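All protein chains but one are shown at their positions in the complex.
Here the chain labels run A and B in written order, and each chain numbers its own residues starting at 1.
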Amino acid sequence: MYTRKGETEMRELTYLEAVREAMSQEMRQNEDVFVLGEDIGLYGGAFGVTRGMLDEFGPERIRNTPISEAAISGAAVGAALTGMRPILELQFSDFITIAMDNIVNQAAKTRYMFGGKGKVPMVLRTPAGSGTGAAAQHSQSLEAWTAHIPGLIVVQPSTAYDAKGLLKAAIDNDNPVIFYEHKLVYKTSSEVPEEQYSIPLGVADIKREGKDVTIVATSYMVHKVLEAAKELEKEGIDVEVVDPRTIVPLDKETIIKSVKKTGRLLIAHEAVKRGGIGGEIASMIAESEAFDYLDAPIKRLGGKEVPIPYNPNLEKAATPQVPDIIEAVKELVRY
Amino acid sequence: MTLTTTKLPPHITNEKLIDMYKEMWLIRYFDEKVDQFFAKGAIHGTTHLAVGQEPSATGPIAALQPKDKITSTHRGHGHSIAKGTDVNRMMAELFGKVDGYCKGKGGSMHIADLEIGNLGANGIVAGGISIAVGAALTSKMKNSGYVVLCYFGDGASNEGAFHESVNLASVWGLPVVFFCENNQYGMSGSVKDMTNVENIADRAAAYGIPGKVVDGTDVIEMLNVTYEAVENARKGNGPSIIEAKTYRWKGHSKSDAKLYRTREEENEWKSRDGIKKFKELLIAEGLLTEEKAKELQQEAKKEIEDSVTFAQNSPEPTIDSLFEDVYA
Partner (left out) sequence: MAHGIFMPKLSSTMETGTILQWFKEEGESVEIGEPIFEIMTDKINIEVEAYEEGVLLKRYFDVDAVVPVNTIIGYIGEEGENVPDESPGIQSDEDDAEAVTSAQASEAEVEEVVAVAAAAETRAASNEKLRATPAAKRIARENQVEISLVAGTGPEGRIQERDVIDFIKNAPKATPLARKLAQSEQVDLASVTGTGVNGKILKQDIAGALAPAPVAEVKPAQRKKLAGMRKVIADRMITSVTTAPHVTLTSDFDMTKVKEIRAQLLPTIEKQTGYRLSFTEIIIKATSLALSRFPSVNAALIGDEIIYNEQVNIGLAVAVPDGLMVPVLRDTNLKGLAAITAEAKEIGKKARDMKLSPAEMQGSTFTISNLGMYAIDGFTPIINQPETAILGIGRIQDKPVVVNGAIEVRPMMVASLSFDHRVIDGAPAAEFLTELKRILENPYELLV
């Protein structure tokens, strides 16, 4: 379905299609870009992101790898260090554990350790999140780990539009970028321009303007928060939804500005609340000029301190849902 | 060229052989000098010395073309010097100075010289192996024609990354040669206790690639075997494993009391000093005289002393440089 928005051809794409399109469009014009990962060839990727790309780009550039997260992450580093721009797909973000040394000790630090020589322009794309019944070892949200490492860029796009633009920016960036997709967000769709476009890394997006409460949300939580916002609107509570889009570097100014406006802050993410980026954002606000504008304590919603259970009801109970968001906002407003 | 005893790769000239001899002294003096400074506490942190392993740096790297690349280990000063890295800037790096290869921010285990194909030492055991595979992947994808010589130790061969990387390289037929310097110990772990095979190179069979064992004190053998493997890879025949049996004369690092090995063992290996053997070979071939050998040795020594002066004169990095180069 094509619509024209000014000069741009826009059509509805799913998040998954948007990711594929971003990679394909870039690969068509840049020989150095290639994708490596498990089951990305004929199989089309565990979630179907690379479906059709083997046909277009061939096995050299859509490189199916053995199940060797350590080797392929290291190979991505080595290739990036010697002139390629690899996109590494880790089938589940939980498997980053096996690739951690190459991400943390090699990719993130090479340029710094080498005194500014060399660069590692790789993108590590990986789906995170719960809700598909994939259970404890295939449902985590671990962005806080990579957000903690200097030298990495961490991105968490929540919509198809954001995903396409941010992936292009990630590929163009000369640093290692960890690009977190979400299993349940893959099927969401939005209007996406046909042509290539880049959304700058480190810039947040206000998904909904409001004046009563600021909600900072990431990835799939953005969708839940927007749903909650509709409900809250009926009760006369007007929330502003800020989607950081990039976790590192974080767009602090946008968040600070929003909190100064509303005086109330809720941070919502699917990752376990303890040690999650919510704590980082809350502390950042408390240390900023926005502190003097807080009219209520800062609140966080995050996953419970449990591994993700298999049973669907338990699985839902382990992470913040729309009713939790509504209640949290109301508590803030009662203050 | 040819020695009376063996054939040599075509690009090895007499001059090269003499350079190789001096180079090994350069390596030895460098590491001995560094050892002294560490003992005095004049150098910060820790380092891992390759005294006794000079031949396995010089020999194999001599087999490479300039465009070929290496990845090194935590015990990489020798590899670095053999690949052509400047001893002045290496010493400055150990002193943490601005003129060091890493502007003082990397230290001993992260010295790299990307321009001449030295993809860097690595503080993670087996850390360089998958990176070497990636670099070889680039060569293949871009048709650059270079081969990556990947150094690793006996200990590293037990890391998961080794298995994954060699497998991946073999599956994709990448131009990488995996060179194992088996110095008998992974830190304090004797290879006999930590590995269930006699030769690490035997593991090559698990990946369907060639594996060869060489004498780590024999420069010429390593030169020839590496050359063969590298050219094979360059032709597109994929990776191979070479294992050099060698020994590090000093402890793992400066805080090593070497309780896990015996004096007899050390002395036995020292009697097989590869540099001495190479000198004798060159003299026997009429390519070197004792005086010339001594002269070269002295030259090497002087170069190292000069590198110390260079390092000492180099300025300290400013505190602002702390935040530089985190991102490109």
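Just so it is clear, contacts are C-beta pairs under 8 Å (C-beta built on N, C-alpha and C of every residue); 3 or more make two chains touch, one makes a residue touch a chain.
Keep in mind it's a predicted model, so treat the numbers as computed, not measured.
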{"item": "Partner chains on view for the chain not depicted", "value": "A"}
{"item": "Residue touching the undisplayed chain, where the options are A:M10, A:M100, A:L294 or A:V322", "value": "A:L294"}
{"item": "Chain A residues touching the omitted chain (full complex)", "value": "263, 291-296, 334-335"}
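The rule we apply is simple: only the chains that are shown with their structure count from here on.
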{"item": "Centroid spacing, where centroids are CA-atom means, of chain A and chain B in whole angstrom", "value": "41"}
{"item": "Residues on chain A engaged by chain B in the complex (per definition of touch)", "value": "34, 60-61, 63, 65-66, 68-84, 86, 98, 101-102, 105-106, 110-119, 121, 150-151, 153, 173-175"}
{"item": "Complex interface listing, chain B residues touching chain A", "value": "69, 71, 100-106, 110, 112, 114, 119-120, 122-124, 127, 129-139, 141-142, 160-161, 164-165, 167-168, 171-172, 324-328"}
